[in-house]
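A single protein chain has been omitted from the complex, and every remaining protein chain is retained in its original position.
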Amino acid sequence: MEFTRRGAIALGAGVAVTLMLPARGALAAAEDRIAEFTGGAATGEGGITLTTPEIAENGNTVPIEVDAPGAVSIMVLASGNPTPDVCTFNFGPLAGAQRASTRIRLAGTQDVVAVAKMADGSFVQAQNTVKVTIGGCGG
Amino acid sequence: MAEGVKPRVKAPKSASAGETVVIKTLISHQMESGQRKDSDGNVIPRSIINRFTCDYNGQNIIDVTLAPAISTNPYFEFEAVIPDAGDMKFTWYDDDGSVYEETKSVAIA
């Protein structure tokens, strides 16, 4: 097969892989959101599980799950999106668990952050890097 | 009212009293982010579902705030406690003011 250099480069130009971490601006916006959510209180670790794919085949539909037993609410942020807000889950008295999953949009490879507010007013945080590949081939 | 919006819910028809059950919901909705442009280069205005709630016999299970980063056809999976027989009410709030509702009855087995 002739995958010529010229061919390969042309092909490379037609597709894009975004593996760079986001610019500082986006991260700062995410930090602002966390500060608003926590009222400036420090966030701890543990007691919250954020499940995300290691590699998302497309940034349009990335499945995520958050689970923080005993949480009142969980905020999810995409630190590398133009605006970091994704969603906030508020759990009511009949929630069977403080767990929820959804599908989100990621503009590129970045950290997804989840911050949970616990019943005692404390906060815990988890974050995962998701590599977003944008395969441009095959239409 | 946005076009083609249709809520779908997967919930058990019955449960034992006090049981925790898994609920799945999906609403067909474009979730226009407000960041895309049309072919003339004009920004397509944001139009999303911005809130979703699920209550059981008037008591809240979950109340979600959504941003444009939620994918097309918003999907949620969560858990609910079923204390007794009743109605589970699902409500989606659209940016354009529309409210979409669905109700599922749960019997005690």
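Note that the chains are named A and B in the order they appear, and that numbering of residues resets to 1 at the start of each chain.
Everything below uses one rule, namely that a contact is a pair of C-beta atoms (placed from the backbone, for glycine too) under 8 Å apart; a residue touches a chain by one contact, two chains touch by 3 or more.
Going forward, contacts and distances are computed from a predicted model.
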Protein name as given in UniProt for the chain not displayed, "Acyl-CoA dehydrogenase family protein", "Geranylgeranyl reductase", "SoxAX cytochrome complex subunit A" or "Spermidine/putrescine import ATP-binding protein PotA": "SoxAX cytochrome complex subunit A"
Residue in contact with the excluded chain [from A:T61, A:N90 or A:S122]: A:T61
On chain B, residues whose C-beta touches the chain left out of the figure: 4, 6, 8, 10, 24, 26, 28, 71-73, 75
Chain not shown, touching residues in chain A: 1-5, 7-8, 10-12, 14-17, 19, 53-58, 60-63, 131, 133-139
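Following the convention adopted for this analysis, only the chains that are shown with their structure count from here on.
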Length of the line joining the C-alpha centres of chain A and chain B, rounded to whole Å: 21
Of all residues in chain A, those that touch chain B in their complex: 60-62, 65, 78, 81-83, 85-97, 99-106
Footprint of chain A on chain B - complex, ascending: 20-22, 33, 35, 55-56, 59-72, 74-81, 83
